[in-house]
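The structure follows.
Note that one protein chain is taken out, while the other chains of the complex remain in position.
Naming follows writing order (A and B), and every chain is counted from residue 1.
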Amino acid sequence: MTKTNAGRFFEDYAVGDVITHAVPRTISGGERALYHALYPARGALYSSDEFARACGLPGAPLDDLVTFHTVFGKTVPDVSLNAVANLGYAEGRWLRPVYAGDTLVSQSEVIGVKQNSNGKSGVVWVRTTGRNQRGEEVLSYVRWVMVRKRGEGAAPETVIPDLAGAVAARDLVVPEGLTFANYDFTLAGEPHRLGDYTVGEVIDHVDGVTVEEAEHMLATRLWQNTAKVHFDATNRADGKRLIYGGHVISLARALSFNGLANAQMIVALNGGAHANPCFAGDTVRAWSEVLDLAETDAPGVGAIRLRLVATKGPAGVLRGEDGKYHADVLLDLDYWALMPV
Amino acid sequence: MTKTNAGRFFEDYAVGDVITHAVPRTISGGERALYHALYPARGALYSSDEFARACGLPGAPLDDLVTFHTVFGKTVPDVSLNAVANLGYAEGRWLRPVYAGDTLVSQSEVIGVKQNSNGKSGVVWVRTTGRNQRGEEVLSYVRWVMVRKRGEGAAPETVIPDLAGAVAARDLVVPEGLTFANYDFTLAGEPHRLGDYTVGEVIDHVDGVTVEEAEHMLATRLWQNTAKVHFDATNRADGKRLIYGGHVISLARALSFNGLANAQMIVALNGGAHANPCFAGDTVRAWSEVLDLAETDAPGVGAIRLRLVATKGPAGVLRGEDGKYHADVLLDLDYWALMPV
Partner (left out) sequence: MTKTNAGRFFEDYAVGDVITHAVPRTISGGERALYHALYPARGALYSSDEFARACGLPGAPLDDLVTFHTVFGKTVPDVSLNAVANLGYAEGRWLRPVYAGDTLVSQSEVIGVKQNSNGKSGVVWVRTTGRNQRGEEVLSYVRWVMVRKRGEGAAPETVIPDLAGAVAARDLVVPEGLTFANYDFTLAGEPHRLGDYTVGEVIDHVDGVTVEEAEHMLATRLWQNTAKVHFDATNRADGKRLIYGGHVISLARALSFNGLANAQMIVALNGGAHANPCFAGDTVRAWSEVLDLAETDAPGVGAIRLRLVATKGPAGVLRGEDGKYHADVLLDLDYWALMPV
């Protein structure tokens, strides 16, 4: 008769279940400042109210990954407390910017279950939606995790959702009012526009950041992500704490400013894999590959589809001869960003 | 003729003295964000303006421990710079929530002195009051510390204040307008209401957080607490810095969300002991014991009196056979919180 949350097990998920996640969160300028302290983020649209207004927004939104981490963090106690592995992401779409003063809540619908052949665990797919205080959707994405079974009951009927390999360019949501018609490339930091990038191009973002325990714990707490592996050094013999995968996403995205300063807003998450665990002491570097280029209906606004790789090793290396991720690779992320044409 | 503050010694305190502490402090959303980064705090009332409004408040207040740390921090240069030990707390009452934009000041009255038999130190009792920019009291508490004597002068007349063993339930101040009549247990994170708890019940909060030097120093500076033992590694042979006791209070309180998510507002501090020092590398866990349950006049609002124990060891262990605190125990705190009935 414990009052603490033991988390859900595989048996606790049924397709069609809707879970309202706890602890709504109001975001302020404090979270924006902390994001700048935690990551080397320099995107002008997120750094400057003036720059954002010149792009047709009411002010600088919070970084799109603040939205992602906040919405994601709320799902952890209900979705991944007993997760063995975070397997993938799909169909992520940012639907509306988040501004200081907004309050975010998260809800997930179970859209797939598949028991593993060992009978001890299974895969659960959820579609998570973040909403603001007006009930407007700000983010929607699918993720799937492997979760332990509590007991030895029969397997549920397998349901594997039909997920898009990538969000189609025509389904990208450009924030209302956004225009890059008068985009200031000098203030943004680089001259490169959409037309300067070519599909297949690889960009080495050059810089590296060595991660400290204090930093990733500050970040992970900030998103109210409570997974104990990130905080409790007694979980491992070496005393290290597993770094929240989202911390690596934000680090890599921030590092990618150097070469992709004008890839301003993240509008879709097509897929992603946390290829290897990241620990304090690792020096994280990043490289990107241009996967696609597209137009949008907004003035001057194009879209660039990018593979973003976080690595402890050299740029351009992704997989070994065996087809598996190289041991240096931490993250392989596929996303769409908006960029001036 | 030094211009720096050497702190007060035992001789410098006389019963009836009133000390106005320096450096008023305006609190903003930045402090709220930092509190979430420093501690795994998830109380919905402090996380969400919307949730707080649904409970009758104008918005989310700052965590009650932000108020405590800010008011306390200001007293350090005047009360505990030469303190040998922080001996206890009593009669702590939160009298009004603190919101972003409020400016806090602290004042202390000396209410007791007792020289030790060795003639080299003495105990000083102060009642400290925190006020906002309108002069309204936000917090009042008594603490007593052992302070070194400067010289060998005669002992002052002993005055030991008559302190309540606990704040009576009828003396708890419920914030104006607070109602839990429409309390959303789903968004708050747990279904347990006051009636689900029984006196004597022990709750193991399960999670643990390993503390880093950078984290506790960031926190302690944030409260403008200047005690050098927290910052200067050259004070100890092992280079460790003694962690501010209030950091452990906030860590334990935040961890107690898991099992006490609805113990929303701290309204009284009945007593407390920093049983053993805490250092970086320690993994802090928490457990609670229900000490009392009470009603209030506010709609749907009850009060729960809790013992909150921070420990490096297992839940439920407090003292050894010798009656002394177990070496693992860091904190033994006795407080009242408001909870939906």
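Criterion: contacts are C-beta pairs under 8 Å (C-beta built on N, C-alpha and C of every residue); 3 or more make two chains touch, one makes a residue touch a chain.
Not measured: the values here are computed from a predicted model.
Trainee: Which residue from A:42, A:240 or A:326 sits in contact with the chain not drawn here?
Mentor: Within the whole complex, the residue contacting the unshown chain is A:42.
Trainee: Return the single residue from B:15, B:218 or B:293 that touches the missing chain.
Mentor: Of all options in B:15, B:218 or B:293, contact with the hidden chain holds for B:218.
Trainee: Which of these, B:30, B:59, B:88 or B:313, touches the one chain of the complex that we don't see?
Mentor: From the options B:30, B:59, B:88 or B:313, the contact with the absent chain belongs to B:30.
Trainee: Just checking the interface: what residues of chain A touch the absent partner chain?
Mentor: Chain A touches the chain not shown through residues 28-34, 36-40, 42-44, 47-51, 59-60, 100, 186-190, 192, 196, 203-210, 212-215, 218, 258-261, 281, 283.
Trainee: If the missing chain were put back, which residues of chain B would it touch?
Mentor: Where chain B meets the chain not shown: residues 2-5, 20, 22-26, 28-31, 33-34, 77, 100-101, 103, 105, 133, 212-215, 217-219, 221-222, 224, 226, 228, 231-234, 239, 241.
As a convention for this text, only the chains that are shown with their structure count from here on.
Trainee: Would you kindly tell me how far, in whole Å, the mean C-alpha position of chain B lies from that of chain A?
Mentor: Chain centres of chain A and chain B, defined by C-alpha means, are spaced 36 Å apart.
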